[in-house]
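Questions regarding the structure given below will be posed in turn.
Showing just some of the chains, left in place.
Order as written gives the chain letters A and B; numbering starts at 1 within each chain.
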């Protein structure tokens, strides 16, 4: 990539209840646990969209099909604000634990749900748990997906290869420490820690500041509406976004624009 | 809600031994583990009531029936200081793991235990683990409960609905990160972390400061007498309460007063 610009990509998951039901269908009988996901739609989405607007951020939203079908107006609202969509599977199930048939079905139905509402077929795929099954590449290529945001192996976008030859699939790598979930996700579990927003800001900022000095890299932030959307964390995101804006080479770009930089 | 005031609600659990025996009846044979709960009654309650008095805070105490029956004088003392009561079940058992019969029994007996001692029937219910069973709404409506403090889906009080129609039940939502338990509860478990009071103050304060600026929201703090009642944490609570008092629109209100603001 050109070293004249430094792409900053916000990949934002709107999972809502699916974050719980995807792991465990029994969770559908736990309305209070699910309410942590409902928070994303009822309370958090609007202020987050405003924050993105104010800072000129066009981002990529990943929405499981089941969530899109339940909240089509949320999908349309996001679209109307200029953001693009990636597929996030249909039921938010891990691709490592399902059959080959289910794997294909999750891919197809997840894409179709987004297309049905937005009238645009998504060409980006993030698996619900940042995993690839042995079939994932084939499924993406067969379904017109040309951007994956799952791997952790580099600090820069790259083109995938098969048998040593480049394929029509670009990877925008992610990092656990540049997501919100490890710090904020909490369901009452022993051993899970809730960080302060300020602690998370420190981690993201020390990494941003160092990446910004490395030619050819980019900054890929992973957010979940239901986690980042609490007010104290939103203020932190506002501060952190302004911090990034203060760097002259920063360009807020969506996944498609960033992938286009890869030869 | 009016944006002229900003309600601050303290929901305080006095579980004592029931925090352990509710999860695991075998815990009744572990006197030292139980002593962490006894601390609430023997040592922590009086200073906490003084702190609330000094700051003009009238709060809502949630006490499992078994604890109320064991420590009726503690219940009377709390009542004499002007606080109200919610029901917290009888045995502090999760409503997700019990039979329909036990579920009903926990609701009824939990309410009756408080009523027997205070002569006032509680109209507020918080489940022992912030959960609703499929029967919880029916059980509340049948037993005269019109305030629930269990859900996490919004930042503001709201009225529950059934089949799209409002019912006589108001929700005062809570948040895990605005409770003391995730930071202070510790029974020797691998992986459980003990935070400093100052770290918890930072998390609560960043959220309070941000919420205060959002019209229509409120601040709902969840405390456990046995956790917050240690001296260093009490000093933090004193500091944090004064911080809130320094905001002109803050009104310390109990659950009933806050629920009354919902149309």
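Quick notes on this one:
Assume contacts are C-beta pairs under 8 Å (C-beta built on N, C-alpha and C of every residue); 3 or more make two chains touch, one makes a residue touch a chain.
Remember, it's a predicted structure, so these values are computed and weren't measured experimentally.
Complete-complex copy count for the single protein sequence, taken from this structure file and not limited to the 2 chains in place, is 4.
Here is the rule we use: only the chains that are shown with their structure count from here on.
Put simply, subunit A has to spin 90° for its C-alpha atoms to lie on subunit B, with the angle rounded to a multiple of 5.
Put simply, the C-alpha centre of subunit A and that of subunit B have 35 angstrom between them. Those residues of subunit A that touch subunit B in the complex are listed here as 29-33, 35-36, 38-39, 42-43, 184, 186-188, 190-194, 196-198, 230-232, 234-236. The touching residues of subunit B, counted against subunit A in their complex, run 96, 127, 129-132, 134, 150-155, 173, 175-177, 182-183, 189-193, 199, 202-203, 206-211, 213-214, 217.
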